[in-house]
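With one protein chain held back, the other chains of the complex are shown just where they sit.
Going by the order they are written in, the chains are A, B, C and D; count residues from 1 in each one.
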Amino acid sequence: MRFDIRMSGLGGQGMVTAANILGSAAVKDGKHSIVIPFFGAEKRLAPTESYVRISSEEVYEKGEVTYPNVIMVFHEEVITKGKCYTMPFYEGLQQDGLLIINDSDEISLSERNTQSLKERNARIFYVPASQIALDVAGTELATNMAMLGALVGATDIVTFDSLEKAIAERFGERKFVASATTAALDDVLKRKYARAQELVEKNMEAVRVAAKSIKDS
Amino acid sequence: MIPKISPGFEDVLPVEYRELVQDGSYGRNLRIKDLGTFKESIEEHPLCAGCALSLSIRLIVASLPCPEDTIVVGTTGCNSILMPQLAIHNIHSLFGNQNAVASGLKRALKIRYPDKHKDVVVVAGDGGTADIGLSMTMHSWFRRENITTIMLDNEGYSNTGGQESSMTREGVVLYMAPLGKKYPKTRMFEIARESGCAYVAAVSPASPRRLEKMVRRAILVARAIGPTYVQIYCPCATNYKFSPSETLKRTKDDEQIREYMSSDAKELIERLGE
Amino acid sequence: MKERKVVDPEYLLKEAPREKKFLIGNEAVAEAVKRANVDIGVSYPITPQSEAMHLVGDIYAEGYLKDYYRAEHELGAMAAVAGAAMGGARTFTATSGPGTLRAFEMFPCWAGARLPIVCAFMCRGVNSPLTIQPDNIEIGWLMDTGMLIFHAENPQEFFDMLLQAYVIAEQPDVHIPVGVCADGFFVTHTREIVEVTPEDEMLPPYDPSKSPCPTMDMETPPIRQIRDPFVMKSNYISYNAHASWQQEVRAAAERSRKHIAKYLGSSIEVTNPDAEILLMASGTAAAQARVAVERAQKDGIDAGLVKVKVIRPFPDKEIRELTENPKAILVPEHNIVGWLAREVMSRTDYTKVCGGPRVFGGMTMPPEVILSEIKNLARVI
Amino acid sequence: MHFPIILFLTKNWLESHMASAICSQKDYKVVPGPEAYLSPAAASMGIVLPEKGQGLIEGQIVSEKVAMEAIAKKLLGAKNPTFFPGPNVLWAVSEKAVAKAVALQEMVKAVPGMKIIPMPDYRPKYPMINPEVEINPNHPNLTIWHNEIDVCVFAGVHCHYANLALKIIRGGTDCYTIALCANPGHEDAMISLRDVHVEDIRRLTKVIERLREGSK
Partner (left out) sequence: MSFIAKLAEDLCTGCKQCIFACPEPNIIRFNGNTKKVEFYIDKCKGCGLCAEACKFDALEITLA
């Protein structure tokens, strides 16, 4: 199975981090993966995208995923206010593609958009990822983890085991190359938890709750 | 390295090389006062008759504390026409990048010869130092590189035919300043002092012994403490259109002798008895 | 820092055990520099190169390099590595797009001075309006500086090519700089599996005594020596010396072919060389083209791919032979000028060569775009 | 001076500007000139350097032994054989350099009438060189012309400067050039040995002496 994933959201929500963790987990599962952020001078709350390609075969393509089969929307304003470089937000979505949107309620779309998504036979999941992050992990900064949980719930794209290892690696002691703003958020996140292990556990809990909510729906 | 000829080849080398080996300045701690009694390491050069810049280089080379362990970095300009005739390793890279090249060179030599002083001395014109290469000159000072920068200030671009430079004095008419230069001479002495040079001096070849003292001080301080700067006033007879024989008089009349040293440098100079 | 041991270059490049890591291109650069036993690194920030030189700074702090600093600008950085190389040190630096142009005067100077400097170019757009995005137009300019130019497709190749570059650049018969280019972001910021050699094994140190030009340390004869001499006399013979000098720099690049064959395997990688439609691409355009060719083959179109890994010296003979039989040649590129198409056209029947598709200014080149061009060609040939 | 300069210009301009053109490379030979207004670098004409244990004769790779024999024959048959020692052997920078200098002088003694003209450094010398006493890589063919040297040997010259000089000599004179290189050799010389160290020079001297005795 080949996954071409686009993550859209606002700067600071952790799309880039989520993409890195997801790709890393896929590699731990023995798959091939290429991860690339949308590369601008990204600032907090500005539209941001990141991309992950995962396959059991070798992956060659570089650059943006222009024709994704999975689109993850991290913030409702991506849709409602068009805070997105790719317009409309489902642009390029392949036939039978998957949409995962961070919201507890369904967002009302224009008739044209609804029709267009219907023609593509898109599967749409709503998951209250930010709420789960707050409730389970105690911080909205875990929204990205809950979104990954939803993705795993819908696709089984990676194993929980590898995901946990990838999270531990990302927030562990190893030096990780991150942009200055991402590094600052990392610090905030790490301060929230007494130990690195607690951070990993809480985040994994958010992952599992989100995954379950999708499986159950 | 003190040059020695391989046995058996003594007789085949041209005479000026034999003189360099038998009577050169390497490893002998010679001074300007000894000029005329040893073989100088500059061979015949193509600069103009009465050139104060070539006189300055001649005096600088005679002042080097360790010519056998000195590498000279030059830049484009009249000096680079003379440099190939100098029997001391010297580099011409590009116009203006001499202090950046010298920074890399000095660091490489520190790595390769940790137990030896390898003096890296920049000898460049005013255009290369204060105009096109100003950022690289100043940044080598900011970084506190252990190099000596010697500016040959002939107040203009001479090699290219006599254009105004930032070291030209206000009001002077040269090419590219057809109505006379509209701003004063750049205050490189002050810039050097404020940029972190541990030793700064201004002199001219009209005062050879003072020039020697300053060049030696600059190199010895650069070895031990940090960047140093010597500005040598050497007016250009060709482009300022005066008789070559007047060079020395002009130099003497207009030279400004100044010296600044940091407290560390002062202590070192006193300790070395320089 | 672990205790390290010097190993044979051929062993390090070909036989040493490899560990899989999930790295971005810029991390792969630092991993390569670590194993290359570099003496001095000089940095200057520019996107998308900066992280690579941050990491080189970090490994300097760990003790892997002997010296490292941030220069005043790219010209200063490139001049400093030139000075260090003339002094007999192994050096590394990197830059991108506008930085390449700011430093440009140094590149022919490196080649002319026969300095074995390795520089990574993380290619990005350079024009106004400002773009920090991938676009490899700068390779088109670097091609004629006298440097060797390698073009990496992915972080793995970036890692390997940097190490290979040091080994090839320092061969006494070559001894010219190597620019290892990779498309910014598409390689520098893309995270994928990179197989790296052991951290405690490194290349032998640089031996300046084998340099074809004397090292500037006052320990190497002759002492009466300038790097590098002007033409001092205006006559036929001294200009002949200068002309011969330039020929010698190009000759050095020719001599590198043997070493490229030994250490890189080949300047090109070919899939289905007998195809009717042959794609020629370098860097990430080759990655996109590979996917497009696979899909075209599935659709019954006879397509093949030649990936050009070495831009200088250009694989003339190989390209001439490969371009003899196909009916059409497609050259997708990540720049507006189409420098690779120009290179291919000048070595074959140019009427067969379609330069394109070209994508630039940071845009991604989806394989679908290349595929549709292949299909268009298939209809007309 | 070579007369049909226009002809040379046309042929070689094409060759040097189509340095990679396979057709013009096929039969390229590195032979005494005068070759051209601006002769191409042999490496650009498809001539490759020998591997360890091999030598080059006029662009063809041969065994080291064959190359040594050829050098000996050329030197012994020369009217005016000349040795051009470079800075690496002229200057006693190390014991190795001195040993090499001594071995090279023995080689010179083995060749009847062989002269030594040194290349003491690489500066573009001002204002002129005296071709009777020195060679300079920035104007090597002055030396060759003036002295009517028909066979010369280079040793101890840094590779870059050796190649400049060899190419200019080939371009402007009919001198037969031989390069004894400590590194991988020189395509621009008519005969080149690689990795030449003291013992190799001694071996070459022995070959010269053997051939000289044989021809008596």
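Basically, contacts are C-beta pairs under 8 Å (C-beta built on N, C-alpha and C of every residue); 3 or more make two chains touch, one makes a residue touch a chain.
What you see is a predicted model; the values in this text were computed from it and never measured.
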### Query
Thinking of the complex as a whole, which visible chains are touched by the chain that is not shown?
B
#### Entry: Option touching the unshown chain, where B:V21, B:V172 or B:L248 are the choices
B:L248
### Query
Residues of subunit B in contact with the chain that isn't shown?
32-33, 35-37, 39-45, 47-52, 54-55, 58-59, 205, 208, 243-249
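In this text, only the chains that are shown with their structure count from here on.
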### Query
Which chain has its C-alpha centroid at the greatest distance from the C-alpha centroid of subunit D?
A
## Note on the structure
Comparing B-C with B-D, the busier interface by C-beta pairs is B-C
### Query
Which integer distance in Å separates the CA centroid of subunit B from that of subunit C?
38
### Task
Indicate the whole-number Å distance between the mean C-alpha point of subunit C and the mean C-alpha point of subunit D.
34
#### Entry: Separation of mean Cα positions, subunit D and subunit A [Å, integer]
68
### Query
Which residues does subunit C have that touch at least 2 chains other than itself?
214, 219-221, 223-226, 229-230, 232
### Summary
Within the complex, subunit C is touched by subunit D residues 16, 19-20, 22, 38, 40-44, 48-49, 87-88, 90-91, 93, 97, 120-127, 137-139, 141-142, 158-161, 163-164, 167-168, 171-172, 183-185, 187
### Task
Spell out the residues on subunit C that touch subunit D in their complex, using ranges where they run on.
114, 171-173, 175, 210-214, 219-226, 229-233, 237-238, 240-241, 243-245, 247-248, 250-252, 254-255, 258, 314, 316-317, 320, 347
### Message
Under the definition above, what is the set of subunit B residues touching subunit C in their complex?
### Response
1, 3, 20, 41, 43, 46, 68-71, 73, 80-81, 83-94, 97, 100-113, 118, 135-136, 138-139, 143
